[in-house]
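See below for the structure under consideration.
Apart from one protein chain that is not included, each protein chain of the complex appears where it belongs.
Moving on to chain A:
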């Protein structure tokens, strides 16, 4: 059963500056007693007491200001970060789409990059080989796919990354915005494909500042504020409280 259950989860980031992240400090600090105040590593409390339960079929928008903890929450859900306190239980094949550039090797061809990215997303080699033609058609890169990735423009790279990501069959899809330099025509196409992908996936969590995109893909929302969940409910209500006006009505009116 595809599900995400997070109970009372906290995430703290230790901030090691060049000095505290050294053995010298740890050894000398212990031997010499409390000399400096820097014996304790400062932490950033990124998430505080997060309680979320998501079930199959949920389409959740993640809204909030920069630094509110949206990306950290997504990474908690993906299993990259495990909570310091509390529990996080995620059942299902997770496909995180955070940074499209990570895991892409500029020296190898587009085709090889497609394969590697697919394997990282939990596909098998056979499954990826079956999808290559589809990805090639979608990205419109043609013969370029056999060229090394470093010869690609930024937009072409985004196409490739999107092509791979939208071709997989995730049970839990975690999208962080950052789908940047793509031309408009392609974006419209990506949107259709994103729609299909969302329909295929069991749970969607989508962090974005684009109300239109959110209205398009999601039906509920979580409002993150300073590392806590401020509100979790229907998209219309949460967006209205977050923005202070009925955003969905404006979009509908257009």
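In this text, a residue touches a chain if its C-beta (ideal position, glycine included) is under 8 Å from a C-beta of that chain, and two chains touch if they have at least 3 such contacts; residues count from 1.
Quick note on the criterion: contacts and distances are computed from a predicted model.
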Worksheet entry | Chain not present in the shown complex, as UniProt names it (candidates "3-oxoacyl-[acyl-carrier-protein] reductase", "Sarcosine oxidase subunit beta", "4Fe-4S dicluster domain-containing protein" or "ABC transporter permease") | "ABC transporter permease"
Worksheet item: Which listed residue, A:119, A:147 or A:251, touches the chain dropped from view?
Response: A:119
Worksheet item: Where the complex has a chain not shown, which of A:88, A:173 or A:248 is the residue touching it?
Response: A:88
Worksheet item: Residues on chain A that touch the omitted chain in the whole complex?
Response: 13-14, 16, 21-24, 26, 75, 78-83, 87-94, 96, 98-99, 102-103, 105, 107-108, 112, 115-116, 119-125, 127, 130-131, 134, 138, 167, 169, 171, 193, 196, 200
